[in-house]
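Below is one structure; the comments refer to it alone.
The full complex has more chains than appear here; those shown keep their coordinates.
Chain naming follows the written order as A and B, and within any one chain the residues start at number 1.
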Amino acid sequence: MKISARNVFAGKIAAVRSGAVNAEVEIVTDGGDRIVAIVTEGSVKALGLAPGVRANAYVKAPWVTLLTGAADVRFSARNQLAGTVGGLQKGAVNTAVALRLAGGSVVHAVITNEAADELGLADGVAATALIKASHVIVGVPV
Amino acid sequence: MKISARNVFAGKIAAVRSGAVNAEVEIVTDGGDRIVAIVTEGSVKALGLAPGVRANAYVKAPWVTLLTGAADVRFSARNQLAGTVGGLQKGAVNTAVALRLAGGSVVHAVITNEAADELGLADGVAATALIKASHVIVGVPV
């Protein structure tokens, strides 16, 4: 199977926290990076999501928000992934940014060129990727 | 009214499943395609969402993820719409893809050119559109 989402985090489910309609699923990659997803309870049952199960987290690159500089704001986004810029591709309007995390995962973001300039993004710059848990799709290999 | 969202699925509500804050709303198009949306309980009451009510599901094209190939991963996304590619428009960075579903609905997706190449997208190729229920806006004609 091939998927258009540029971010695929392969790992194992560490925790599932249930609600009435939605559940929070925490996936830990083999390198130790953590991604939290919100999925419906229907998906938890249908996919058999439970601690220890191997699962992938998928995120489209335009859903990733990037931060640089002093941590003077705390965010609601459940995924705040600190890393180092390791690749920039500038288009006419948007810039594609690759961010390497401590555990070895790479986060791909698409942001405007204006934002890329403001943030001072360049190879080696420290940055953080914000990803809302509700923007993460969970997949279970069969 | 005109809307910028490229995907508009017109149909009738088949089911509403309620939670504490959110509810799942299932819309069936006249052609039989099904779209599930997650909206707040406030919207269910304000819009009078109930089985039998005519409603539209709106989805921006960049929120659609595409898949091709063997179904070797099962996904949490509530909307997994199988169809056939019927139109590709390649830009400098992104490709717009039209996917025709069995019921006649057309799903518009915007993905990167790199992804379009990897997936081998071309007219007539079978593909599946993944859409998270939380990315669907529901509208009721008045």
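Here is the rule we use: a residue touches a chain if its C-beta (ideal position, glycine included) is under 8 Å from a C-beta of that chain, and two chains touch if they have at least 3 such contacts.
The structure displayed is predicted, hence computed values, not measured ones.
Every protein chain here shares one sequence; 2 sit in place, and the complete assembly counts 3 copies in total.
Here, only the chains that are shown with their structure count from here on.
When chain A is laid over chain B using CA atoms, the rotation angle comes to 120 degrees (nearest 5).
Work out the mean CA point of chain A and of chain B, and you get 22 Å between them.
Within the complex formed with chain B, the residues of chain A that make contact are 1-6, 19-22, 25, 37-40, 42-43, 46-47, 49, 56, 58, 60-62, 91-94, 96, 110, 134-135, 137-142.
Within the complex formed with chain A, the residues of chain B that make contact are 17-24, 38, 62-63, 65-78, 92-93, 109, 111-112, 114-116, 118-120, 130, 132-134.
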